[in-house]
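Every protein chain but one is kept in place in this view of the complex.
Labels run A, B and C following the written order; every chain starts at residue 1.
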Amino acid sequence: MRYRFGVRVGPVSFRVGSDRRAPVAQLRDLYAGYPAPEVGIADHTVRLEAPRPWRRWLRPQVRVAGDFELPGAVPLPARHALLAAEMAMNLQMALGHRRHLLLHAATVEQGGRALVMTGESGAGKSTLAALLAGAGWRLLGDEFALIAPDTGLAHAFPRPVSLKNESVAAVRTAWPDARFGPELVGTPKGTIRHLVAPADSVARMDEPARPALIVFPRFGVAPDIRPVPPAEAFVRLTEASTNYVALGERGFAALTRLVREVPAVALDYPDGATGMAAVERCWAAL
Amino acid sequence: MTDQPSDPPVPTRRRVLAFGAVGASAVVSIRPALAQTAGSVLTCQIAVPDRRGAAVAADGSVVPAGTKGAFPGVATPFTGEQVKRALAGGQLPGTTWESNQAYLKYIRRLQRGQGGFTCFASLQMPRG
Amino acid sequence: MLGRAVSDAGLLAGVLADPERAAALDAGSWAAVMAVARAEQLAGTLAHRLAGLPVPEPVARWLADAREAAEQARRTALWEAEMVRRALAPLGCRTVLLKGTAYVAAGLSAGQGRQIGDCDILVPREALPAVEAALIGAGWEWAKPDAYDNAYYRRWMHELPPLIHEGRDRMVDVHHTILPPTARITPDAEALIADAVPLGDGLHVLSPADRIIHAAAHLFADGDLSGGLRNLWDIRCLLDDGAAALEVRAAQHGLGREVTRAMRLAHRVFGAAVPDAYRQARASDAPYLRRLLARDGWGRATRRGTRLGFYVRSHWLRMPPALLARHLWIKWRRGPA
Partner (left out) sequence: MRYRGPPAGALLHAPLDPLAAVFHRPSGTTHLLAEPAPQILAALAGGEMDLDALMATLAVEHELLDATRDALTERLDELAAAGLVERL
């Protein structure tokens, strides 16, 4: 492909090929401080290509493609190619990654111990993670928690944090020197902006942490905290995992160990500040 | 948890054992979760039905256009987000209460190999 | 020579044929080989072929993942076959596993690292209604609840409309022969079933010669050659296992041409062990070779014209012209599925 980009994020590396220049330039900017794939060979291939030849010029579009693809995915307008690239990388992880148990979760670290926040899109885990990172926690990642089956450790996968709509303003207020990618207006999820991962989390991307607390956050509701028993946590986490079944016996061992060793709470919160305070309280009570 | 096969936990002697009511369920199998395949929901779409010139009956089955009591196929496919909201108790855009019910029944009946199935699967939580 | 057939897919084929060639790959070539292997469903196969050979560290990790994924596929396929066996056991009809499921169930080299999708089985034609009822009774349901498709399958196809299990989301394809009755070739289905080899648990697989003949029929007399490189690799492995009186048997099924083409191409692409007569490719093999290797180092399909040609040919092979016209008309009116 004409324009190419390679990057390593923690234990995973990608090569991205594009028939347009702009998305590759944007990726270089967002991933400025990241290493290249080890010896130049990436785990996953991502392609940003026009769904039909004329779509390179006429109302240009870009399609999410690569080693693993979802049939029926609708192309995005070319101005959202950066979003397509991020989605394509997520998809390669979700369908292709087997070295870790993947949980759709945001993870932050303090003192070598990890806080894993998982919930459906809209639960506010990315925003909470960004706010906590602004308050001095190390960001391990906002999209996937990577749990190593042999050690139970959470490995860092610090990609840029995808923030939606009003979250951008909230994070900017709490964290004035945060750096952002271009504003993507009118995506299927509204306005999206990528927060560049803090230099500290990129520099320490090869340093894993021991999971210490699992939180199931729910945004926009009256504050409440309740413990989640292991059986319920197990089911919720199989739902939050993109590769639990694919991992077979290793997945079973990793997930049963996680829910037996790590306490879990369901946390309802009305706004970011309250949520952060509640998380810090649960953490202090460990 | 060890990697070794283990014997089932030995039940306590003379413990009370309930068989459960007929119709209750004692086995839940974990299914692959395409759900949360981050971003897939964002751009996938579901045509209702997946072919031109057909209609959707109240029970969600596909019938020839013009069938009495059936709802015409929709011109623009629904997006994953719209379907997700509707499945959570909302309404598909441009539908009445009745046509919304019929279209959702159609979507719930989608099977592998049909257009829109992958999108629908990606919206689904596994049973359990 | 057969014209310019060197492509990134050709690079993968070369490594599969002779794993020692991997030693000469640079980083860019590795990336291409890995992407083509993914796109052609040959990642697990590549991993098995390269087992124990020195490769760069990231490649070793990638291969280990691919091996494990294939092992998972093997286990799932065997379990699905076991579920089919349990469902059909009361009928007492001979059930023959086909394709990938058969290769892993019989422990053949073609099954090593292979991706396996649906569970394909062959049963006697007269047993179809009972088989259908037994599967539906055991939790399978129609994958396509559409009247036209059903009528089409039942009338014109060599298999029941696909059934999917409601709890496991796995598809079973029930065949009563190996080519559509509309095709110009009619294999001897009774002989396929009569000469099948028992596996010990009640299930059967085709005889060694019939496995090759089925794979060749599937590749050259049925589809549009998509996924063909993997199918040709199957044939290469099956040929290596050996089959007595292959040509005689192929002629009995009316598939002599397909089987000899399979031998020539498996030798040409993957260095299969074949008799001397099949070591020289023919001019008529050239388009097949172009189609089989139409993949670039980013995993993209290439050679659009060749692909389209084989797509049109696949419909032509399956149906007499009038039926084809009717089929395409109905499909077109319904719009893209």
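In this text, contacts are C-beta pairs under 8 Å (C-beta built on N, C-alpha and C of every residue); 3 or more make two chains touch, one makes a residue touch a chain.
Please read all numbers here as calculations on a predicted model, not as lab measurements.
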Contact residue for the chain not shown (choose from A:170, A:235 or A:282): A:235
Among C:86, C:154 or C:304, residue touching the chain not depicted: C:86
On chain C, residues whose C-beta touches the chain left out of the figure: 72, 75-76, 78-79, 82-83, 86, 139, 167-168
Contact footprint on chain A, counting only the chain that is left out: 229-231, 234-235, 238, 244-245, 248-249, 252-253, 256, 259-260
Absent chain, residues of chain B that touch it: 1, 5-11, 13-23, 25-30, 128
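Everything below uses one rule, namely that only the chains that are shown with their structure count from here on.
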Length of the line joining the C-alpha centres of chain A and chain B, rounded to whole Å: 26
Centre distance in Å when chain B and chain C are each reduced to the mean of their C-alpha atoms: 31
Chain A and chain C: spacing of chain centres that average the CA atoms, whole Å: 37
Residues of chain C engaged with two or more neighbouring chains: none
Shared interface positions of chain B, touching two or more other chains: 31-32, 115
For the chain A and chain B complex, residues of the former touching the latter: 64, 70-76, 86-87, 90-91, 94-95, 104, 120-121, 143-144, 187-189, 235, 238-242, 244-246, 249, 252-253, 256-257, 260
Chain A-touching residues of chain B, taken from the complex the two chains share: 1-3, 28, 30-45, 79, 81, 115-119, 122, 125-126, 128
Sites on chain C touched by chain A in the complex: 27-28, 30-31, 34-35, 38-39, 56-59, 61-62, 65, 68-69, 72, 75, 298-300
